[in-house]
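As you look at this complex, bear in mind that one protein chain is not there, while each of the others sits in place.
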Amino acid sequence: MNGGLTAADIAAAIGGEVRGDAGRAVVRIGALEHADGDTVSFLAQPRLRPLLQSSAAGTVIVRADDADQVVVRGHTALVVADPYRAYAALTRWWVARERPPEPAGVHPSAYVAPGVRMAPGVSIGPFAVVEAGAVLAAQVRVAAHAIVGEGVQLGEASCVHARATLGRGCRVGARAVLHSGCVIGADGFGFAPHQGRWEKIEQLGAVWIGDDVEIGANTCVDRGALDDTVIEDGVKLDNLIQIAHNVRIGAHTAMAGCVGVAGSARIGRHCTFGGAAMILGHLEIGDHVHISAASVVMSSITKPGQYSGVFPIDENGNWEKNAATLRQLHQLRHRLRALEKKSST
Amino acid sequence: MNGGLTAADIAAAIGGEVRGDAGRAVVRIGALEHADGDTVSFLAQPRLRPLLQSSAAGTVIVRADDADQVVVRGHTALVVADPYRAYAALTRWWVARERPPEPAGVHPSAYVAPGVRMAPGVSIGPFAVVEAGAVLAAQVRVAAHAIVGEGVQLGEASCVHARATLGRGCRVGARAVLHSGCVIGADGFGFAPHQGRWEKIEQLGAVWIGDDVEIGANTCVDRGALDDTVIEDGVKLDNLIQIAHNVRIGAHTAMAGCVGVAGSARIGRHCTFGGAAMILGHLEIGDHVHISAASVVMSSITKPGQYSGVFPIDENGNWEKNAATLRQLHQLRHRLRALEKKSST
Partner (left out) sequence: MNGGLTAADIAAAIGGEVRGDAGRAVVRIGALEHADGDTVSFLAQPRLRPLLQSSAAGTVIVRADDADQVVVRGHTALVVADPYRAYAALTRWWVARERPPEPAGVHPSAYVAPGVRMAPGVSIGPFAVVEAGAVLAAQVRVAAHAIVGEGVQLGEASCVHARATLGRGCRVGARAVLHSGCVIGADGFGFAPHQGRWEKIEQLGAVWIGDDVEIGANTCVDRGALDDTVIEDGVKLDNLIQIAHNVRIGAHTAMAGCVGVAGSARIGRHCTFGGAAMILGHLEIGDHVHISAASVVMSSITKPGQYSGVFPIDENGNWEKNAATLRQLHQLRHRLRALEKKSST
């Protein structure tokens, strides 16, 4: 835990104007609901405003028009334009202060092949493997049990967490974060059918990951069949996502957990995908398209907007009746049309 | 395989009354369909009763009213109140007898940081990593390639299987079992949007796992943003499940494979979730709620019961017609209402 901090220190670190006691002690960051006097909290959503009346948080990051409500209760307000963003900055500053960076150097148990190029400040953890031809830029961190394949390039200050795996020839941009268990550059799923059997198509491309990309735990990004699978700058992928070969994901798109993207889909920039959304292959999704959780994209979508497709959940008995009827929906429409005709004559 | 056993030994181990030849040899446990005379089998579901007539199983665990059918065929019945539970107990006794526990001690290839506290009987496998500040209670097993992060606490007799990963500060209860490839305590998926980009919110909480929890292979449980993600006592999670940050899962709830739970969802006790069920974020599910496979929970459910929401599968041609009509369902209702009005005048 960070010690000896005050509200003024927080303001100095993340910007904003202090209203009330600038010397108030800050010991932890917490949600308004669970705060005490030593907690710095934040109000991001207007609908949570009533919490300001009940919270014990000694310091609260707020927009200007919420400051009075904090100060009148004897607490300290830290006024910023965007409290949620300020909270994000606070967490980053907090962690940087609390946790010293991994010391540079190669753990004696790691295996680094001859000829690997490492810039200053690189840290390699226990039992990590770095294969021949890999190039690690300054401040790269390869944690315990991570595997950096042959010829892989890791950009400045990128972080390969414990047990993440990068296959041969993949390239990763600056400040990218690869979480534990992710597999970057396994073979794409490619087989030619022949007389009822599947014949392997070797996957000759690699994976290209841009700057500031984050890839979640146990997520998979397959290497391309011929060209590279591409994850552009600033993309954020949550856990247990499957990105098939030849996919391209546009910059600053974010996907929640359990999403699947089939081969050769091209996804635009600034899109969002709810958890378990599924995108079929060989289609195109434009910029600023937002897909709801558990929805399945079966053809291209070029118009920006929010799209959904989920069967509504219901008590099991109701669902059974409606689902059974759904299997006759087309006939129902015919029957309705027949009635309409009859009625109009 | 266990050798030299008789039906009487089985009864002594798991309880129950022997009817017929108590000295019958038992060499293996098997299903009624694939059994021979040396097999101990069980009848759990009344609908499978006809199998008693055809099975060659020499010993069968049954309820009292099924015993005669076994004995009359010259086989041995082991009468218990709950045959399925007795079978479960039998498998545990069988394995304990068959497989000696891992010998206590640290494999010479493992890396254990200075200052780790280990109670007696701890076993650490090849290439395992135990980071500084970790506390391992008695009889803990950390298998090959498992990673126990900084300050992690492992409860008595808990088992971290090969290649499971526990991030810094996570706590695990007694007798918990973490299967291969699971990732406990990766960062929750938290970013603040700013001018079309995503700014990282460091995740300051950890994961708290109760006693007797089991977590499946390649399942992920993310650390909380501020507080801990909590998996209460007795919860059973299957493989490839995603539990997002700040989720709380109530005691003795079970989830089948591929389930996803989005951030800050609060799930009750004694719930069950079929495979690939998806739970959206920031909602509440009460106790004794049962969600069918592949169903999506989009709002809170407080009333106990079974809930479903799945598009029924059909021959592709039928599905296409019904799905197309479904996109006009709202209009169909309007047309129906119009007809009703017309008809009632």
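Lettered A and B in written order, each chain numbered from 1.
We take it that a residue touches a chain if its C-beta (ideal position, glycine included) is under 8 Å from a C-beta of that chain, and two chains touch if they have at least 3 such contacts.
Worth saying up front: this structure is predicted, and the values here are computed from it rather than measured.
One of A:10, A:183 or A:249 touches the chain omitted from the figure, and that residue is A:183. Considering the whole complex, the residue from A:38, A:156 or A:227 that touches the absent chain is A:227.
Touching the chain that is not shown, out of A:13, A:27, A:71 or A:201: A:201 (per the contact rule at the top). Interface residues of chain A facing the missing partner chain: 111, 127, 129, 145, 147, 149, 163, 165, 167, 181, 183, 186-187, 189-192, 194, 196-204, 218, 220, 222, 226-227, 240, 242, 244, 258, 260, 262, 276, 278, 280, 291-292, 295-298, 305-312, 314, 318, 321-322, 324-326, 328-329, 332, 335-336, 339, 342-343. One chain of the complex is left out; on chain B, the residues touching it are 29-31, 34, 82, 84-85, 87-89, 91-92, 94-95, 107, 109, 125-127, 144-145, 161-163, 177, 179-181, 212, 214, 216-218, 234, 236, 238-240, 252, 254, 256-258, 270, 274-276, 293-294, 310-316, 319-320, 323-324, 326-330, 332-333, 336, 339-340, 343.
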